[in-house]
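Heads up, one of the protein chains got dropped from this complex, but the rest are sitting where they should.
A, B, C and D are the chain letters, set down in written order, and residue numbers restart from 1 in every chain.
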Amino acid sequence: MSAEVFSVFYQFADVFAFLILSAAGLAIVFGMMGVINMAHGEFIMCGAYVTVGLVNLGVPLPIAQIAAAITAGLIGVVVEYLIVRRFYKRPLDSLLATWGLSLIVTQSMLLIVGSSVRGIGTPEGSFAIGAYTFSSYRLVLFAAAVAVLVGLYIVFMKTRFGVIARATMQNAAMARALGARTGRIYAISFGIGAGLAGLCGALYAPTMTLIPTMGATFVVESFVTVVIGGANVLLGTAPAALLLAAIRMTLNASYGQIIGQIGMLVAVILIIRVLPEGLSSVLVRRGR
Amino acid sequence: MIKLLEGPQTLGRGPVFWSCFLAVLAGALIYPLFADSYDVGNFSYFLIWIFMALGLCLMWGYGGMLSFGQTLFFGIAGYAYGVLAINMGGGTTTIAALLLSVVIAMIAAGILGYFMIWGGINGIFFGIVTLSATLVLAFFLGQTAGPEWHIGDARLNGFNGMKGMDPLAIGSVYIEGSALYYVMVALIVIVYLALRMLVNSGIGNVIVATRENPQRAEMLGYDVRKYQLLTFVLGSGLAGLSGALYTSWGQFITPSSIGLPAAAMPIVWVAFSGRSDLTATLVGSFLLLFGFQTITVYSQQAALVLMGALLLATVMAAPQGFVLGIGKFVADRLTGRGKRGEADLSAASTLKTDEA
Amino acid sequence: MSLVEVKGVSKRFGGLRAVSEVDLSVKAGEVHCLIGPNGAGKSTLFKLIVGLFPPTSGSILFDSVDITAERPFARVQRGMSIKMQAPSVFKELPVLQNIQIALQERTSGAERAREQERLLELLGLAQDRTKMAGALSHGQQQWLEIGMALALQPQLLLLDEPTAGMSPEETFKTGELIKSFNAEGMTVLVVEHDMAFVRQIAQRVTVLHLGKIFARGSLDEILQDEQVAEIYLGKTHAH
Amino acid sequence: DPPLKVGLLEDISGDLAFMGMPKLHGSQLAVEEINKSGGIMGRQIELIHLDPQGDNARYQEFARRLLNRDKVDVLIGGITSASREAVRPIVDRTTTPYFYTNQYEGGVCDASMISMGAVPEQQFSTLIPWMVEKFGKKVYVIAADYNFGQISAEWNRKLMKDLGGEVVGEEFIPLGVSQFAQTIQNIQKAKPDWLLTINVGAAQDSFFEQAAAANLNLPMGSSIKVMLGFEHKRFKPPALNNMHATANWFEEIDTPEAEAFKKRWKAKFPDEMYINDMGYNAYNTLYMYKTLVEKAKSTKLEDLRKVIATGDACIDAPEGKVCIDPKSQHTSHRMRLISVGPKHEVKVEKDYGTIQPYWLGEIGCDLTKKNDKDQYTPSHLPKKS
Partner (left out) sequence: MLTKSGSTDRILDVRGLWAGYGATPILQGVDMTIMRGEIVGVIGRNGVGKSTLMRCIIGLLDSWRGTIAFMDRDVTALQADARARAGFGYIPQGRDVFPQMTVEENLQVGELIGGPKGKKLPEMVYEYFPRLRERRKQIAGTMSGGEQQQLAIGRALIGNPALMILDEPSEGIQPSIVQHICEALKSFRSELGTTIVFVEQNLDTILAIAQRCYIMEKGRITHSLVGDEVNEDKVRAQLLL
């Protein structure tokens, strides 16, 4: 394979992984549960900080990353219990509540941990193809993104929990009337969403500068990806990420990052205009 | 006409309410006589933002369109004012610049609105499209630092912002200090009363009907798209008014007034205040602007934590918004009944809310 | 003279033909009932007539004008109105305002006030006028929706299962109401599963099955039809 | 005597808090020292600090508040160029002096403003020739997509042209972008001899880690890395290996004056991760203000500017003697070129001695004669009159 061709694939996989990993948690929390979670970035930040903290304590990176995702998930469960569960019927208020939460968390982190944390360095080294050198860790990110997608699909489409969870999110009262422990299901689902956000932070922690507001870099992309995906996030998120990654990657490569960024947003506007219900509406219609 | 000042769409009715309204207005009018000139100026500054909040309240609370684009039109009008004021050369022409820039924002809103509404975009998709458009403008303006980016004599000047425009003026007299304050109060009163009349009119009826169930509204013979477009253009135009006034006030505007997190602020004000009522939005936004500034001045690094806690506590304790919550509480006490609030709660679903 | 003419209309959803090559004409001034099994395509046909879906093929005429390409509101302005199957009132607006929204284009001032009282009385919702529409019981919401459709004083009234969830007397009352409006010249097209009600009001009946016209005629003719009994009515109605 | 009021606008929350914090600390340290040694002309300093949270609108609000309500004698602060530009029109309408304490893209010719940081002629005209000489004529630029980045890139272009070098690529990065795989590839494709990195903000700083992970391995030069963002402390080695910068201050300076200064700072703020040049400049600013006021025996801008016009507005700073240039009201600095090694150790490669902020004067800004209130760049020069 020529270096150029590989490079295109590599870049594409890189953007795709970024979109999927940042959007996966939100796909559940926002796409399925309907909570406009403005604190999504803070769960990502949490995952990153815990990872770095553990690595600095001498924990091996992969274990630290898993532990960080779990920590974020547990925090998610607590947040769900204390705050979010009041807002399932009022998604627009959830925006305000989680925004408030996000302010509190970022600023508290600044006060407690300080404005910046020392990085831990990227593992896995690099490899060369032709004139180009690539970071191997980026392939790990891509693999993780694919794993997350597959995992989500299996959990929510194939397991007992998944079927009941989806039912709960579509009509909680009815699901209760059929015997679902909706409170618990909500808490677990939110926890999974927060955990995936934490995982995103954990995976990107070695490659990024850690500051309390770091979550912000993920938020626009993740919301856009989930929304473009449409109502059925399990079907829509992956194609949405594929599409956006292709657009972004092409524009980045040929016109630079500014056009890449502006172009992606313009594409978002156009895609929604053509498919006002998002990508999954087409897929659902096809699928039947 | 006058009858339209009251109606089902606006909270705050009857002699008690209007007496309060007049009392507050009178208070506002005599305020500059005994207040520090800085505080008068600061108050006018808060009022600048209220138009944007009222516009969002109209679109979101009444029309059901959650627009993340208030700062887009704020920015368009803000920059337009700058370009026009610089090129037309100050003095009384700044008034024309103000009006024209609002018109430009409305035209832009008309184009974007037509594109979205005729394309059948609604709900959260509406929010994401407006957000994307907003960010596109912010990114675009951010990279216009070079001298090649200019319109006439006005340099866009990238992230550092456009400056050098005159503030509002009549002849060679700048409208500043108390004069600006009175202009702002007058504008607010006019806009507020006009919006009340609008939402209580037949048009307002259709706007709320469209929010509730656009399909049903269409089945009653209304071209809902036109009403949505009207709502969007008016609401965005008000954001434009804020933008033009802001530029004129500070003689400066930058792309960061447009992009995140500025774009989220109007939503926060309106949600905090209670989006379903104009009066609540007016009062609440003012209080919040004032509160946030005060918190920021006095609490140093804890400011953001306190602001966050304030918002969180509000939504948890007063689900319909802070001002609306208090307003209803008072109204219930006064009238001895709480029809509206109660029904609001129960109407949310035929089945019991799932919380416990 | 037929007020509505549906000509060779089909509607597909993916692989499913919900309505297939239907020809139907509703004469001005008649009460026409559309019956048929669940999923036969009755509601879909209604939605095609008011324009909520574009047909896959075929054309629809109203008052001899081809309205196939018109938007729903334009059709309504021509003089039709509909009560949908699932109640679709403005749930978070008071009952009174629901009525006003329906009335305001046609009437104003004192006349509107009079009309609105008359309607509230007629619907039995006078006491509930300040209630949010969403807080009404299921049956009351049906009433409200019928009231909103009536408020437009349409030439053609489309009612999709108007009596679902109504008690027997109320069903009867609704029937009388429809007849009285019909007597004033309103054309009515009704989808129903309640045969007693159909008997009360219908001048002509069309049976839809699997998206196609299956039978048409007077109710008695239809009730005699054994195939109709088999696909739709079941044994008690079969004579 | 009533205290002298010093208004300070520094972000200590929001995205830029990690830069604003040392600035606040520097000011606080200087105020404490000055007050202990008897204040300015016997008057104690009252420091009024407000936190604009990185929001330009807040900068304007608070500038007005400090000037009109608190009636401060001097206004200091601002991090981004945008925040400075937000404050300037407001200060311009008063008679209060304003000190901008950051290094920046240069070019502001405004009588109300005194700039205490280094500017491109002090940083780029030293760094770029050195890099060309040492590493080669081909440079690739990655710059933040806003005024600082664009104007700095313009400086680079101009200097490279004079040196006969070649800019083989320029990439502008929107603020907040944190992913650089594509950029890294673009760089490899362009095959430069070295990189000019003037990317800004925590997100964009991720470039270094990602470039190291991809084994990009090119020499780098910058006007803001190391001494300002202390990236060599924040990233794990060797991400910043082979970085070069010219600075008037960096924590590793080991002159006795610098050592003493660092000791005082660490005593007051033991948790400071790094004393960066912004914090250092903020510290100097108060001493400079003290000198000006004492020489002028007045706090009025007019009188302070008379002192500046004499060309004798100087202090003995930890870096050495620095003076304000009368024409541009910018500050001369002792510049040193530093490099970062594989273990992130910092080494002084070259000491340039004192460099004047000459460019504005050369192109025709002369504040002793007229007040332009404008910002110039190589492509936006004053109109010849």
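Assume a contact is a pair of C-beta atoms (placed from the backbone, for glycine too) under 8 Å apart; a residue touches a chain by one contact, two chains touch by 3 or more.
Please read these numbers as outputs of a predicted model, since none were measured by experiment.
**Q** In the whole complex, not just what's shown, which of C:Ser10, C:Ser43, C:Asn98 or C:Gln155 touches the removed chain?
**A** Touching the chain that is not displayed is residue C:Ser43.
**Q** Touching the hidden chain in the complete assembly: which of C:Leu136, C:Leu157, C:Val188 or C:Ala215 does that?
**A** From the options C:Leu136, C:Leu157, C:Val188 or C:Ala215, the contact with the absent chain belongs to C:Leu136.
**Q** Pick out which of A:Val35, A:Leu110 or A:Ala175 touches the chain that's been left out of the picture.
**A** Hidden-chain contact among the options goes to A:Ala175.
**Q** Sort through C:Val89, C:Met166 or C:Met186 and give me the one touching the missing partner chain.
**A** C:Met166
**Q** State which residues belonging to subunit C touch the missing partner chain.
**A** 13, 36-40, 43, 85-86, 135-140, 143, 161, 164-171, 193-195, 230-237
**Q** Which residue numbers on subunit A touch the omitted chain?
**A** Residues of subunit A in contact with the hidden chain: 160, 163-164, 166-167, 170-171, 173-182, 231-232, 284, 288.
One rule holds in what follows: only the chains that are shown with their structure count from here on.
**Q** Compute the centre of every chain as the mean of its C-alpha atoms, then state which one is farthest from the centre of subunit B.
**A** Measuring from the centre of subunit B, the most distant chain centre belongs to C.
**Q** What chain sits nearest the middle when you go by CA atom centres?
**A** Given all protein C-alpha atoms shown, the central chain works out to be B.
**Q** Using mean CA coordinates as chain centres, what's the subunit A-subunit D distance in Å?
**A** Chain centroid spacing, subunit A to subunit D, equals 37 Å.
**Q** As a quick test, compute the distance in whole Å between the mean CA positions of subunit C and subunit D.
**A** 75
**Q** Note the residues in subunit D that touch 2 or more other chains, in rising order.
**A** Each of 13-14, 145, 172, 174 in subunit D touches at least two other chains.
**Q** Would you pick out the residues of subunit C that each touch at least 2 other chains?
**A** Nothing qualifies.
**Q** In the complex, go through subunit B and note every residue touching subunit A.
**A** These residues of subunit B touch subunit A: 66, 115-116, 119-122, 124-125, 128-129, 131-133, 135-136, 139-140, 143, 260, 264, 267-268, 271-272, 275, 301-305, 307-312, 314-316, 319, 348-349, 351-356.
**Q** Applying the document's contact rule, which stretches of subunit A touch subunit B when the two form their complex?
**A** 36, 38, 83, 85-90, 92-93, 95-97, 99-108, 110-111, 171-174, 176-177, 182-183, 216, 220, 223-224, 227-228, 258, 261-262, 265-266, 268-269, 272-274, 276-278
**Q** Which residues of subunit C touch subunit B in the complex?
**A** Its residues touching subunit B are 50, 52, 71-74, 76-77, 81-82, 84, 88-94, 96-97, 100-102, 104-105, 130-135, 138, 148, 152.
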